[in-house]
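Omission of a single protein chain aside, the complex is shown with its protein chains in their original locations.
Chain nomenclature is as follows: A, B and C, assigned in order of appearance, with residue numbering initiated at 1 for each chain independently.
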Amino acid sequence: MGALAYSLEQALLSLWRGRGASLLSIATITLALFVLGAFLLVTLNVQRLVGAWRGSAELSIYLQDEATPAERTAVEHLLDASPFVAAHDYVSKSQAEKRFAALFPDLAGLSGEPAGNPFPASIEVRLRSGPGTEGAVDALAGRLRAAAGVSDVRYDRRWIDRLVTLAGIVGAVGLLLVTVLSVAGALSVAIVVRLALFARRDEVEIMRLVGAPLSYIRGPFVTEGLLHGGVGALIAIGLLLAGLVAVRAEYGLAVQAALGLAPIWLLPLRLCGLVVVGGMVVGGIGGLVAAWSSR
Amino acid sequence: MGALAYSLEQALLSLWRGRGASLLSIATITLALFVLGAFLLVTLNVQRLVGAWRGSAELSIYLQDEATPAERTAVEHLLDASPFVAAHDYVSKSQAEKRFAALFPDLAGLSGEPAGNPFPASIEVRLRSGPGTEGAVDALAGRLRAAAGVSDVRYDRRWIDRLVTLAGIVGAVGLLLVTVLSVAGALSVAIVVRLALFARRDEVEIMRLVGAPLSYIRGPFVTEGLLHGGVGALIAIGLLLAGLVAVRAEYGLAVQAALGLAPIWLLPLRLCGLVVVGGMVVGGIGGLVAAWSSR
Amino acid sequence: MDRVIETHRLSKVYRRGVYALRDVSLQIDKGEFVFLTGPSGAGKSTLLRLLLCEERPSDGRLTVSGRNLDELRPREVQAYRRTIGFVFQDFKLIPRMTVLENVSFVLRVLGLSSVQQRRRTFQVLKWVGLQHRMNAYPQDLSGGEQQRIAIARALVNDPALVLADEPTGNLDPDLSLEIMNLFREINARGTTVLVATHDRELIRQVGRRAISLDQGHVTEVM
Partner (left out) sequence: MDRVIETHRLSKVYRRGVYALRDVSLQIDKGEFVFLTGPSGAGKSTLLRLLLCEERPSDGRLTVSGRNLDELRPREVQAYRRTIGFVFQDFKLIPRMTVLENVSFVLRVLGLSSVQQRRRTFQVLKWVGLQHRMNAYPQDLSGGEQQRIAIARALVNDPALVLADEPTGNLDPDLSLEIMNLFREINARGTTVLVATHDRELIRQVGRRAISLDQGHVTEVM
C-alpha cells in the first residue's frame, strides 16, 4: 500500500517536475498511437467502402428497341433465378432519355432530333456480393448477352478488380506501416523511460543503498510509464476525433457525391479502448523493463 | 581544427561507448525516415498510377448492327475532330465475339446459337487526359450518342471519378501522415540528443567550468546528431530498397495483371538524397539545439 | 558479548588486480565505537562498502550479527540495509528531493506515519544544526551542510549499526567534535559505531579504539 501510494505520488511529481521531458515523451507516445489509430481508421473505412462498392456492383442489360415485353419478362425471370441478384430495375427508353437530359441539360436538344429517342431501354441489376460471385456473374452475363431482345450486357468488373487490387495494396501498405509504427511506439516508450531512468540513475542507486524496498525503487518508473502511455493515448484519441470531424466537415459532401455512397465515418469504441489499453500496456512494460534493467 | 577533430573523435567515442542508447536513437531516426520515405514512395507511385489510368480512360461506342460504313466513318470523323481523342480502334462484330470467346471459353457455345452473333461492333477510343477533358468528353459522348448508327456510348467516368477521389483521399491522408511523421522524427531526434545531453550534462558542466571553448563543448553533440541522422538515413534507404524489391517480387505480377498497367516501382535518387540530407540536417539541428540549451 | 561485525581473511580485488583489502580479520562487538584509519587508498571505504553489501568480497568471510552477507538475497539485502545508518564519503543525497524529503524518506519506507516522520526528521536535523535549511535542495547547500544532512539521514531511523565514511572531511574542527559527540551519544544508547577517518587529531580527542589499515592490510589495532 505504502509503496503504491508512494509510486503514484512520485510518478506524478516526476511528471510535474520534469514537465519538459515528460511532455516530449507523452507527445511521442501520442504521435505513435495517433498514427497507428489513424491507420487503423483509414484501413477500416476503406475496407468498408470497398465492401459497399462491391455490394453495389451493377450489371446493366441494354434491350434492343424491338424487344417484346415477353422477351423482357424472360430476361427478368433469368435474373430472378440467380442467387447473386439482389434487385433489378427496368429503365424504359423515355426514362433513359430523361436521365440523360437531366445529366446533360445543354445537350437535351441534340438527343431527340434525327432518329427519335436514341437511348435503349435497360434493366439495371444490383448484385449481391459474396464468395464466388464474380465467376457466377460472368457466366450470367454471358447467358444474358445471348438472350433474345438483349443488345448488350455491361458488367463493371474490370474497375472493381482494379479497386479491389488498389484497396489490397493500400491495406498491405497500411499493415506494414502499422507494424513499423507499433515498433516505433514501443521503441519511443523505451527511450523515454530510459531517459527518465538516466536522469535518475544516481537517485535509484542511492535508494538502493539506503535500503529502499524494490517496490519503492521500481514502482515509480512503472507508474510513470503507465501514466505516460495513458495520457498519450487519451490525447491521441482526442486528436483522432478532431481529425475525423475536420475531414468530415471539409470533404464529407464531396466524397459522398463522388462515391455515390455515404462513407463510413466511424471511430469505434473498441478502437479507442485498444489505443488506451495499448498505450498503458506498452508504457507500463517500458517502465518495467527500464526499472528492472537498473542494475 | 582542434575543436573539429575533437568533436568527431568524441562523437565517435560516444557512439561506441553508448552503443545501446545510440542504437536506440539511430533506430528511431531510421524508423521516422523509413516511414516518411515509404509514404513519399507510395504517394508517388499511386499518383503516377492514377495518372496512367486517367490517361487510358476509354470511351466505347457501340454501333447498331444495321449501321452503314458511311455512318461509321462519320463517327470516326467526329472523333478525329476532337482534341481530346488520342486514338480510336474499330472492333467488328466478329472480333467482339472472338474476344468474348477468349475471355469466357466455357460460354463460347452459348453465344452463337439463336440469333447469330449477339455482340455489337464498337469503336474503342483512348482519351488524352488534361484539364477540362472531362466536361468536353461528356459533351462528345452526348453528340456521339445522337449520331446515326450508334446504339450506345459508354464512358467510364463514374469509376474514374471514384478512383480520383479515392486517390485524393489517400494523398491527403498521406500528406497529413508525412507532416505528422516529420514532426515525430524531429521530436525523436530532439529526445535522443536530449538523452545524450542528459547522460552527459554533468560532464558538459564540468567542461564549462574548466574553461573549455564553446566549440569543444557543443561540437561533439552537433557531430553526434549529424552522425545519428546520417546513419539512420542510410539504413532507412536500405530498408526502403529492400522493401521495394520484396513487394515487387511478391506482388509485382499480380498487380500488373490486375491493373492492366506496369506500375512504377521507383526509388528516385532525389528522394534518397532528400532522406540523407534531411536526416543529417534534422539530426544536426537536434544536436545543436540540445547543445545550445545546455545552460 | 555479541559480535556485530566479524571478518575472516577478508579480501577484495577490483578489476585489473587492484587489491583494496587483503586478508583482513577483525571483530567488532555490540556497543563498540571504533575508528578505522589509514592513508588515502588504504581500503577504508572498501571495507565499509562491503559491510553495506555494495560490493561482494572476493575472498574470505564477512558476517554481521552472525549472518553471512554473501548469502543474502536481493530482498534481504534491502531489509538489512534499512537496519544500518551509513554516511557516504560523497554524501549521496538525492538532488530531486528537499533536505526534509531526503531524510524522511528512510522513515517513509519503514512505514511511519507522516506526523512521526516529520517529528523525527526535525529532531535529527536539529542535532546537526540544519533545521532552518530543511526546505532547501542539497545542491543549494555548502559542502559541510551536505555532509551534515548525510549524517542526519544515517541517524534518523535509530539504526543498530552506524557506518560513517569520513563524516567530518568537510567540517571545521569544532563542528567535527560536535558530530563526534553526537555519535558518542548514540553509541551510549547501544548502537555500534564504525567511523572511517584520516583525522588523527579527532581520534585522539574522542579517545576510542582505532583500527589502522594500510594498502589493504590491518597494520595496527589501538
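Quick notes on this structure:
The rule is simple: contacts are C-beta pairs under 8 Å (C-beta built on N, C-alpha and C of every residue); 3 or more make two chains touch, one makes a residue touch a chain.
Please read these numbers as outputs of a predicted model, since none were measured by experiment.
In the full assembly, the chain not pictured is in contact with B, C, by the touch criterion defined above. Residues 2, 6, 17, 200, 202-203, 205-214, 216 are the ones on chain B that touch the missing chain.
Residues touching the missing chain, restricted to chain C, are 14-16, 18, 37-41, 44-46, 89-90, 136, 140-145, 147-148, 165-166, 169-175, 198-201 (touch as defined at the top).
What we mean here is this: only the chains that are shown with their structure count from here on.
Of all chains in the assembly, none touches chain A and also chain C.
Using the average of C-alpha coordinates as each chain's centre, C ends up farthest from chain A.
Counting contacting C-beta pairs between every two chains, the top pair is A-B. Distance from the chain B centre to the chain C centre is 67 Å, each centre being the mean of its Cα atoms.
Centres computed as Cα averages put chain A at a distance of 19 Å from chain B.
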